[in-house]
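After the structure tokens below, expect a handful of questions from me.
Only one protein chain is missing from this complex, and each of the others stays in its spot.
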Amino acid sequence: MEGRTKSLKGHRIAAIVGTSAMCFAAWILFTWSTDPKELITGAVVAIVVGCFTGRMLVKDNAFYFFNPIHFFVLIYYWFVVLFSEIVKANWDVAKRVFKRDMGVNPGVIRVPTKRNTYYGLAFLANAITLTPGTITMATAESCGENGEEEVWLYIHWLDVKTTDREAAGEMIKGRLEKWIGRI
Amino acid sequence: MSLALRIVIDVCIFVGAFFALAGTIGVIRMPDTYCRMQASTCIATMGVIGVAIGTLLYAICVEKNAAMAVKIGVVMAFVLFTNPISGHALCKGAYRRGLRPKRPMVIDDFKEDDPYDE
Partner (left out) sequence: MMTELLIFAIFFVFLALLLFMRMIKGPNAVDRALTADAIEILLTTALMLYAVYSGRSGYLDIALVVALLGFIGTVLIARYIGGRL
């Protein structure tokens, strides 16, 4: 009990420090000056914001992205993997818009996924919504036959090519899920 | 300013403008609400990315203004982070409202086991 409360307190302080550091970095980026008055104001505001919102925002390890390997994988994922997926999907939708009959057959399909942490699921849902042609509508959890937990994503798909759920998940998620698993 | 840089900036902004035009025509022409939502994602991703890359190059190489470049990056990141969230919210709100397209969907899993059905 003693150790648990202590670790909880340490976790909370780590959350506050991480959030404050992020806020201060954003402040420096946005004001872009080294005037000491501005820096002091920014530090005070960042610490106040961190004290109030640190507990709400951070639920896992607070210093996860301060590790350079995770950070570079995240950068690579954003600028190479996600960007190429967005360009491909955009080109597909743009071609479809200029056709005469547009060839849309929309549908809502349920797709299984393996990610179980909150952040992984949020990343995956945001990436799916950010590529045009697919929008995540909701997530749901259910117990499978063997007792393990299953997570489903409900996805509105502009052009339903197959109604098989596994194959559709493979077509929609593709590379995204693999790279999010690596972060 | 060299001519090559000018051409590169123009191409970036032109790509953004083309995809924004495609998204606009999509919003006007698409048959039902959910499809219009898909087309408006096109504006928010590729239009913003193209224009932001072009103006970022202009601000760095021509104006040599670091604060402006950072602000352009912040605006782009903000739009790209918040657009999916409003997309989820609108799509789920429309479905919970009971809005269905005129032509029936090919497959509709959300209807048979709606997890939020009270």
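Order of writing sets the chain letters: A and B. Residues in each chain are counted from 1.
We take it that a contact is a pair of C-beta atoms (placed from the backbone, for glycine too) under 8 Å apart; a residue touches a chain by one contact, two chains touch by 3 or more.
Note that the structure is predicted; figures quoted are calculated from it, not measured.
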Missing chain: touched chains present in the view:
B
On subunit B, where is the contact patch with the chain that was removed from view?
6, 9-10, 13-14, 16-17, 20-21, 23-24, 27-28, 33, 36-37, 40, 43-44, 47-48, 51-52, 55, 58-59, 63, 65, 67-68, 71-72, 74-75, 78-79, 82-83, 85-86, 89-90, 92-94, 96-97, 99
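Following the convention adopted for this analysis, only the chains that are shown with their structure count from here on.
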How many angstrom lie between the centres of subunit A and subunit B, each centre taken as the mean Cα position?
17
Show me the residue ranges of subunit A that touch subunit B in the complex, using the header's touch definition.
26, 29-30, 32, 83, 86-87, 90, 93-94, 97-98, 102, 104-110, 125-126, 129-138, 140, 154, 156, 158, 160, 163
Residues of subunit B defined as touching subunit A within the complex:
18-19, 22-23, 25-26, 29-32, 34-35, 37-39, 41-42, 45-46, 49, 66-67, 70-71, 74, 80-81, 83-85, 87-88, 91-92, 95, 101, 105-111, 113, 115-116
